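See below for the structure under consideration.
Only one protein chain is missing; all other protein chains are in place.
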Amino acid sequence: MLDFQATIGPAHILKPAYGSDLLKELGDFVRAKGINLAWLSGVGAVSQATIRYYDQPKQEWIDLVLDRRLEVAGMLGNVSLLNGEPIVHVHITLCDEEGHCFGGHLGNDTLVFNMEILLTTLTGPAVTRKMDPQTGLTLWY
Amino acid sequence: MLDFQATIGPAHILKPAYGSDLLKELGDFVRAKGINLAWLSGVGAVSQATIRYYDQPKQEWIDLVLDRRLEVAGMLGNVSLLNGEPIVHVHITLCDEEGHCFGGHLGNDTLVFNMEILLTTLTGPAVTRKMDPQTGLTLWY
Partner (left out) sequence: MLDFQATIGPAHILKPAYGSDLLKELGDFVRAKGINLAWLSGVGAVSQATIRYYDQPKQEWIDLVLDRRLEVAGMLGNVSLLNGEPIVHVHITLCDEEGHCFGGHLGNDTLVFNMEILLTTLTGPAVTRKMDPQTGLTLWY
């Protein structure tokens, strides 16, 4: 088990603008603030979403575009470093009007209706991603 | 992006009583303790649930009553102020005996079988809700 010990720093309570791209907003925020290590948690609703499933044997992403208005039952993720820049990695659970859930890796073009997010900064050793041939993903090492 | 910086304060590890109304218990707790700003995370099980979906174009809530015993795969939410009083906003993901998930905004009459909750208090500027005409919801501003 890879283990990075970190101190829990200040938190940011965030509300991205109505209509904005959720993932892009988070990326812009952490780059602007120089936040290299953080944990994210959020709830809300979106007016459309892209969720991604990783085909593990093929090492390919499958994008699922949901052109629907959906509740966000939960989002969780983190900020770490890739090529010296902070990168946001978020997974999300969405729900439709019948309560049915859809989830996966958060993609671009997920548009905010309202999101309420806690970003907790962490202070500790650099947590960095690099390409991992075994999975085909950029993972912590 | 609206950004309130906050310090992470003491936490409360909470177990609402068997058979109690989950949302009401949380609301009563934060009002009794004078907690105006917090983040919530939890898991457990309920003996019935109400989840709510917000119809964004109609600006109307749709309530879905699940008169079933369900696992709580996760709940996330927060405490902020509305009309000078703390208000609890929680989203939840529920699962049935086949593992299928149902989720949305947590409503009243969701009855605790067992819930294990972390409520992390936050200290910072007041985070307050008011009616937002664009969405029809009481949102942070």
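Every chain is named by a letter (A and B) in the order it is written, and numbering of its residues begins at 1.
Following the convention adopted for this analysis, a residue touches a chain if its C-beta (ideal position, glycine included) is under 8 Å from a C-beta of that chain, and two chains touch if they have at least 3 such contacts.
Since the model is a prediction, treat every value here as computed from it, not as a measurement.
Summary of contacts with the chain left out: across A:45, A:112 or A:127, the touching residue is A:127.
Screening B:73, B:88, B:106 or B:137 for touch with the missing chain picks out B:73. Looking at chain B, the residues touching the absent chain are 8, 10-18, 20, 25, 28-29, 41-45, 47, 69, 71-74, 76, 93, 95-101, 113-114, 116, 118, 120. By the touch definition given at the top, chain A reaches the unshown chain through residues 1-8, 37, 39, 41, 51, 53-57, 62, 64, 66, 74-78, 89-93, 101-105, 122, 124, 127, 132, 134-135, 137, 139-140.
The rule is simple: only the chains that are shown with their structure count from here on.
Between chain A and chain B the centroid-to-centroid distance comes to 21 Å (mean Cα coordinates, whole Å).
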